[in-house]
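Read the structure below first, then the notes.
With one protein chain held back, the other chains of the complex are shown just where they sit.
Here the chain labels run A, B and C in written order, and each chain numbers its own residues starting at 1.
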Amino acid sequence: MANQNLNSGNPKVNLAYRLRKSKEEMRYQIISFSMMLFLTFIAFGAVGVGFSGWFTVPLIMLLASVQVIFQLFYFMHMSHKGHEAPTIFLFTGLLIGLITIWAFMKIVWW
Amino acid sequence: MQTEEKMTFETWPALPEKATLEGKNKFLGFWLFLGGETVLFASLFATYLALKDKVPDNTHALAKDLYDLPLTFVATMLLLTSSLTSVYAIYQMKNFNHRKMMLWLGVTVALGLSFLCLEIYEFNHYVTEYNHKFTGSAFGSAFYTLVGFHGAHVIFGLVWIIALMVRNAKRGLNLYNAPKFYLASLYWHFIDVVWVFIFTVVYLMGMVG
Amino acid sequence: MKRLAKWRLMSLLTALAFILSGCGEPYLSALRPAGEVAEKQYWLMKLSTGIMVFVILVVVVIFIIVLFRFRRKSDDEIPKQVEGNHMMEIIWTVIPIFLLLILAVPTVTATFDLADVSPMDKKNKDGTRDVLVVNVRASLYWWEFEYPDQKIVTSQELVVPTDEKVYFNLKGSDVKHSFWIPPVGGKMDTNTDTINKMWLVFDSKKAEEAGNVFYGKCAELCGPSHALMDFKVKAVSRADFDKWVKDMQAVKDPAKPATADAQAGQEIFNNSCIGCHAVTPANTTPEAARQGPNLTNFGERDYVGGILKNDEKNLKNWIKEPDKYKPGSTMPGFGHLSEEQLDQVAAYLMGLKVQE
């Protein structure tokens, strides 16, 4: 396996490009972080205010899922190329996990 | 092709964590491991949900008696922010800035430690104030096992990051240690992912009742 | 011709299969169904066996043809490299799906059928039910049968009326066991956490063939003597059943011993045994206090501990060393009793009868 630098011929151009790219990405990271903060606020707020459980539980579950998507796709770069296998395996794991949780909530006590 | 070869900003690749075959393998292997961890935590969540509020008699505290919104909120903020700081660390790693990367890792560790202290305080509080013990009820066992497993992951993550920092303090970045830093930060993010579900499913839903 | 030999073996085995079916003892074999539940299950078994034999035949026919026609004849033959065939792929996907549907439909209906215990919940004004309900409680190596509406308790021998639905509440008191009367119907676990419910019908004709006694088994590993955790089922007519219930209910106080020996035996029993074994059938003692089988009608039971023929010798041996006959039994041994004392206890126990 050669250890190429994924660069074309001209190092100067590439460097500038890379720096700009990663700056840009960092901006996305900040945005997703603020979104995550925001979602967390809403979740805690909804519970703090004391809406009915029928409303709150689905809401906070939804917020948590969105937040996790942010984590996975931006913080953990799952949106990038080269993450096909990780994506498949993580979501398979998630699916199996969710089935487990569903089963435990439905058929452990009856 | 030497992985420990000295690199410069100019020769530093765009994806240092995957620039070598070893890096690529570790990267993939670690992600797969996280796939397995997902099932591990799902099983623990499932157990917790099945045993939530299952206590021998009504002298035992239930979820809604225990949890405390501000405390959970602070813990969440700490961990969430530490996730961002580790993103910064990796950002600096990609920029081949060893010093700044170390700095951000340091901040991450500090935040992680504060989270841990808070958790220890919380557990202690439950035991002394509410007599909510690991051995007291099925609910207690399930609660401490789920949250404690997460806590153990935090500890492991901290030890890992600290060990990496100490080991590489003087060495600078190279293609041998770049994947290691990257994986440690992935791990740290994953801990945060799990925490998102813990604060939602255990704490918030516990308070909703 | 080795292949041929193998094929003969296979057909021999299949023939054996047919000879064996409809075999086994009538009091123990699921192949001799004695009641609605077992019959439903037996019918399903026949249906599925039919399907499965068909599947096996199809495969074996292709198999035989292949083995005979395509053996290597010369060392340099190179067969055509075939990638596959869509038509055939579709056939062997669709036909199995079809066969499975034939099995799945009755499976689902029967599943719901067998789970229908709604009559159990229909209570009359006084809290009793029109249907017979039995609470089965399994403990390490023995069974207790409580008739909540009749307010009586018995152990080791379940008594039921024939030709009607009998409903069961199942529960385990220490570890998990499983309640199974093979000829009468499939099993259900006695969990320690929750109560399971099921129903069975005991067919009068088949019961007669089986000598009015069916064998019951524990079907879930529960410790060393799991194999010995048997019980017996006396299936009697409704009239006989009612009479038995009456006789049982009539026992308010422990039966009076008939002989002097038995009298002495009663004394020993009251000193040593009564803490675990009741000799009255009322179900007023809490479950936790019923630590051993209820012995009200012990003299009428066919077996000691569910496994040894009920005679004085076996009874005395059992009392001396229960652990020898049922390893891990929770009953302590009474080897310290003298031979005479043992005789007395045995006389007392053998005299415990409720029906004349």
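Note that in this section a contact is a pair of C-beta atoms (placed from the backbone, for glycine too) under 8 Å apart; a residue touches a chain by one contact, two chains touch by 3 or more.
Rule of thumb we're sticking to: contacts and distances are computed from a predicted model.
Protein name for the hidden chain, per its UniProt entry and selected from "ABC-type quaternary amine transporter", "Dissimilatory-type sulfite reductase subunit alpha", "Peptide/nickel transport system permease protein" or "Cytochrome c oxidase subunit 1": "Cytochrome c oxidase subunit 1". For the omitted chain, the shown partners it touches in the full complex are A, B, C.
Within the set C:28, C:213, C:268 or C:350, the residue that contacts the chain not displayed is C:28. Checked against the full complex, the candidates A:33, A:70 or A:89 give a single residue touching the omitted chain, namely A:89. Residues of chain B in touch with the missing chain: 1-4, 21, 24-25, 28-29, 32-33, 35-37, 39-40, 43-44, 47, 50-51, 54-56, 134-142, 145, 163, 167, 176.
If you put the missing chain back, the residues of chain C touching it would be 6, 9-10, 13, 16-17, 20-21, 23-25, 28-31, 38, 40-41, 44-45, 48-49, 52, 55-56, 59-60, 62-63, 65-67, 70-73, 77-85, 88-89, 92-93, 96-97, 100, 103-104, 107-108, 110-115, 170, 172, 174-176, 178, 180, 182-183, 185-189, 191-194, 196-197, 215, 217-228, 230, 307, 327-328. Those residues of chain A that touch the chain absent from the view are 85, 89, 92-93, 96, 99-100, 103-104, 106-110.
Quick note on the criterion: only the chains that are shown with their structure count from here on.
Look at where the CA atoms of chain B average out and do the same for chain C: the two points lie 52 Å apart. Chain B contributes residues 1, 9-15, 18-21, 24, 28, 31-32, 34-39, 41-43, 45-47, 49-50, 69, 72-73, 76-77, 80, 83-84, 87-88, 91, 94-95, 175, 186, 189-190, 192-193, 196-197, 199-201, 204-205, 207-209 to its touches with chain A in the complex.
Contact residues on chain A toward chain B in their complex (touch as defined above): 1-7, 11, 15, 18-19, 22, 25-26, 29-30, 33, 36-37, 40, 43-44, 47-48, 53, 56-57, 60-61, 63-64, 67-68, 71-72, 75-76, 82-83, 85-86, 89-90, 92-94, 96-98, 100-101, 103-105, 108-109.
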